[in-house]
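A single protein chain has been omitted from the complex, and every remaining protein chain is retained in its original position.
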Amino acid sequence: MAAPPSGAPAGALAGEPAGGLSRLVRWIDYRLPFVASLDHHLINYPTPRNLSYWWNFGSLAGITLVIMIVTGVVLAMHYTPEATLAFDSVERIMRDVNYGWLIRYIHMNGGSMFFAIVYIHLFRGLYYGSYKYPRELLWILGVIILLLMIATAFMGYVLPWGQMSYWAATVITNLFSAIPVFGQDIVTLLWGGFTVGNPTLNRFFSLHYLLPFIIVAVVGLHLLALHQHGSNNPLGIDKRGPQDTIPFHPYYTVKDCFGLCVFLLVFAILVFYLPNMLSSADNYIPANPMVTPNHIVPEWYLLPYYAILRSITFDFLGIPSKLLGVVLSMGSIILLFLVPWLDTSPVRSARFRPIWRWFAMLLPLDLIALGYVGSQPPAGFVVTLGQIATAYYYIHFLILMPLIGKLETPRPLPISIAAAVLGPRVASAAGGE
Amino acid sequence: MADLAHSPVDADHGGASRRDFLLLTAGALGGIGAAIAIWPFIDSLNPARDTLALSTTEVDLAPIQVGQRLTIAWRGKPVFIDHRPPEEIKAAQAIDISTLRDPQKDSDRVKKPEWLVVVGVCTHLGCIPLGNKLGDDRGPFGGWFCPCHGSIYDTSARIRQGPAPLNLFVPPYEFTSDTAIKIG
Partner (left out) sequence: MARPLFALVWVTLLWLTNPALAEEPPPPPAALHPPHQEWSFEGVFGTYDRAALQRGFQVYKEVCSACHPVKHLYFRDLTEIGYTEDEVKGIAAQIQVTDGPNDSGEMYQRPGRPSDPIPGPFANDQAARAANNGALPPDLSLITKAREGGEDYVYAILTGFKDAPAGFKMNPNMNFDPYFPGHQIAMPPPLNPDQVKFADGTPASVLQMAHDVVTFLSWAAEPTLEQRHRIGFKVILFLIVATGVFYAAKRKIWSRVH
């Protein structure tokens, strides 16, 4: 190798008895700090010592993203994005491509797993106040990732061109017609035609391939933001010193590996024994623009938004119910951007907020209720339940979150993470470093 | 950073080696799992079952008259089947093969002398030589003539003139009966 300039690390080529590998590592790192970054971010990275299993879901989400991209890229080698050929190309993957059934079922069920993981990850953030100062941008980037995931999943579902693919695409793209003045023109632009058709399918395929890589970029920013101040923890208090943290490796690497095994076990049971449980039988019928299925139901992870959309059955203040439904449905996600500022409590973790914690636990139940409402035909008591659940959702964020934060008396916080985990005497003994 | 290397557990060598064995097993399982998991993705790139189903083609030779030539498709490529008349067979056999660019005896290129089966793709740059249709130019040796760069093949489809380096390729085939062959 060429002689380094005088600024090179001592001993780099001075005949120091280092192995060839560590010399190679030093050579690379001097030019691109790859190993040093790995060490700084993944190995010796100081992480709160008290993270619970709720903190496994971030790494699980990242791994699931990789699984989706790998299976997706391979599927795209065999899939044909043309309206008369798409359905048959998927069947060819299932029947004739070696392990095609496996890759397809992994991709299909992986999408569901991705949303399950991300929703749990999101609720962890809500419960423990991970969105609060200084992690507001981290939270916002997360909501952006959620929006991108929803767009990606929606377009991906259209690709097999089954009955549900076609009609879900029709219903959801039709929502944009609610926009005043330009609505129908926007819908025509989206469709590339006068209905959902081949132009729509082709552009959805292109975007479905593109968006995941945008998600990767935003995940990169998400991790960058995370590492600025490190992870939150179940106590919601900042780390005071080195006694509060442990190195990421080996503690959290092994814990994440264990969590990964549990996740893969659940995933494997789905893929190998219940591969069609979460999806609609109607999507095994080729798309027919002349016949609408009995129930048009989105995939389970979109049901809450669908329920909110359908629960606005009345006009309000001159705004047509259709537009209001769209606004409130999309608003339910947009609202999440405001959470860092809606929450007025000085305390992060709901563990120390005796009143708020019940509402924090009520929210996921509310969303499950909304999910149920979305899965049922909109009639009778289901509609009322949906309206109540939608109302609660908005009340939770817009009224309860700011109000309870101000009015509640939080429980006293522990002195430090180490004190809470190790006991006060051990913590102060170790703390003098 | 608290120095964790001197925690009490290290002093217990049994615990330490048990931890190492555990970690070794864990690492090994992870590695094996990853390796097994990769295979389906790689194998999915191999020819699919419908492609493989078209990897053999059966041809009924009965309708091909003496002197007739037929082109059939096999694995996406043309295959020339020539029901050679005696003059063509004699011309193919009566040559000193040491004069050939790609020396091959005619008897090594056919299973029955009256049937020549070769892949109709010029070994120069892949064009399809003329000579299999009625009225085609067969070139001076009565075999095939490639219009792209002028390669000329004889009645055993061996290269005689022009830029092609090798004789037309003989695909694997067998006679399933006196009047039928299976290619591939």
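Should a chain be cited, it is by its letter among A and B, assigned in written order, with residues numbered from 1 in that chain.
Just so it is clear, a residue touches a chain if its C-beta (ideal position, glycine included) is under 8 Å from a C-beta of that chain, and two chains touch if they have at least 3 such contacts.
Not measured: the values here are computed from a predicted model.
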If the hidden chain were put back, which of A:43, A:63, A:171 or A:221 would touch it? A:171
Sole contact to the chain not displayed, among A:134, A:199 or A:377: A:377
Of the residues A:262, A:334, A:362 or A:398, I need the one that contacts the missing chain. A:262
Residue of B:30, B:67 or B:165 in touch with the missing chain, whole complex considered: B:30
Against the chain that's been left off, what residues of chain A make contact? List them. 49, 88, 91, 94-95, 101-102, 105, 171, 174-175, 177, 246, 250-251, 254-255, 257-258, 261-262, 264-265, 268-269, 271-273, 275-276, 281-282, 284-285, 292, 294-296, 310, 320, 322, 376-379
Please identify, in ascending order, the residues of chain B that touch the omitted chain? 4, 7, 9, 15, 18-19, 22-23, 25-26, 29-30, 33, 49-50, 53-54, 58
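Just so we're on the same page, only the chains that are shown with their structure count from here on.
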Using CA atom averages as chain centres, what separation in Å is found between chain A and chain B? 48
Under the stated contact criterion, what part of chain B meets chain A in this complex? 1-2, 4, 26, 30, 40-41, 43-46, 48-51
Of all residues in chain A, which touch chain B in the complex? 44, 46, 70-71, 74, 77-78, 92, 95-100, 102-103, 242-243, 245-247, 254, 257, 430, 433
